[in-house]
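Every protein chain of the complex appears in place save one, which is left out.
Letters A and B mark the chains in the order given here, with residues in each chain numbered from 1 onward.
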Amino acid sequence: MPLVRIWLQAGKPASYRTAISDQVYQAMRETLNIPDGDRFQVITEHSPGQLIADPSFMGMDRSDEGFVLVQIFLSRGRTTEVKQALYHHIVEKLAISPGIRPDDVMITLTEVGLDDWSFGRGEAQYVLHPPDWAVKREKIPA
Amino acid sequence: MPLVRIWLQAGKPASYRTAISDQVYQAMRETLNIPDGDRFQVITEHSPGQLIADPSFMGMDRSDEGFVLVQIFLSRGRTTEVKQALYHHIVEKLAISPGIRPDDVMITLTEVGLDDWSFGRGEAQYVLHPPDWAVKREKIPA
Partner (left out) sequence: MPLVRIWLQAGKPASYRTAISDQVYQAMRETLNIPDGDRFQVITEHSPGQLIADPSFMGMDRSDEGFVLVQIFLSRGRTTEVKQALYHHIVEKLAISPGIRPDDVMITLTEVGLDDWSFGRGEAQYVLHPPDWAVKREKIPA
């Protein structure tokens, strides 16, 4: 269910983009318990004038060439601990492949409701069939 | 008031993009009761490597060339039924023109507050003048 929006600096080979796509998806599989195949991403490349990040805010050492911005829209209801695990896993995996410095990875989430998704055919699939992680909680998140 | 973000696969004629723009706007007019002229959209085309969607998640049969992703930012307060009607209308209309397969249309909403909009001149127009659909409800959504 999450929608992932990724902006990166231009000039990378296609394999670099593919690695980011794969790693972010795997990190979400492992920490958010999203099902197999729940992968919807938009990944675009930009010049430094288009993708702007302060080089040192919050004590980081960000680079012009390596900075990656990951924005994830996901259903409400994950705990702070789960979100922290997600951040850690994304950064850890991107360091391994394609080899992005941890200081260069910014992540931000936006939460939406279960009825805010239609995966096709005009149906609101999660209204009739809430995802496993939501059913397991005492109260289904709004 | 809604802001509509649409990503589609590259290689379509301009008329294809225009049809999507028109149909999504009409579907929102009919189901969300947005006023005439409330049309703000960003529509961009992408390669399959940029716009990534699982081919079969949630039982759909998605195509590389036809997949369209629609993200709508709108004010909080619509019922689940209204959202379901919106999904149905968008998919129904896009099937007619420009002729998009229902399995290829993914839609996701993000809700914001009435004070989260400025339509120009630095004014927060909905703070002073809430939209009709919000006034008609018992309680104005936050």
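Keep this in mind: a contact is a pair of C-beta atoms (placed from the backbone, for glycine too) under 8 Å apart; a residue touches a chain by one contact, two chains touch by 3 or more.
Everything numeric here is computed off the predicted structure, so don't read it as measured data.
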- May I ask which residue of A:Thr18, A:Asn33 or A:Thr110 touches the chain that does not appear here? A:Thr110
- Note on the structure: Listed in rising order, the subunit B residues that touch the chain left out are 3, 14, 17-18, 21, 35, 37-44, 73, 110, 112-113, 115-125, 127
- Message: Touching the absent chain: which residues on subunit A qualify?
- Response: 7, 46, 49-54, 56-58, 60, 62, 69, 71, 80, 83-84, 87-92, 102-111
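As a working rule, only the chains that are shown with their structure count from here on.
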- Query: If you average the Cα atoms of subunit A and of subunit B to get two centres, how far apart are those centres in Å?
  - Reply: 21
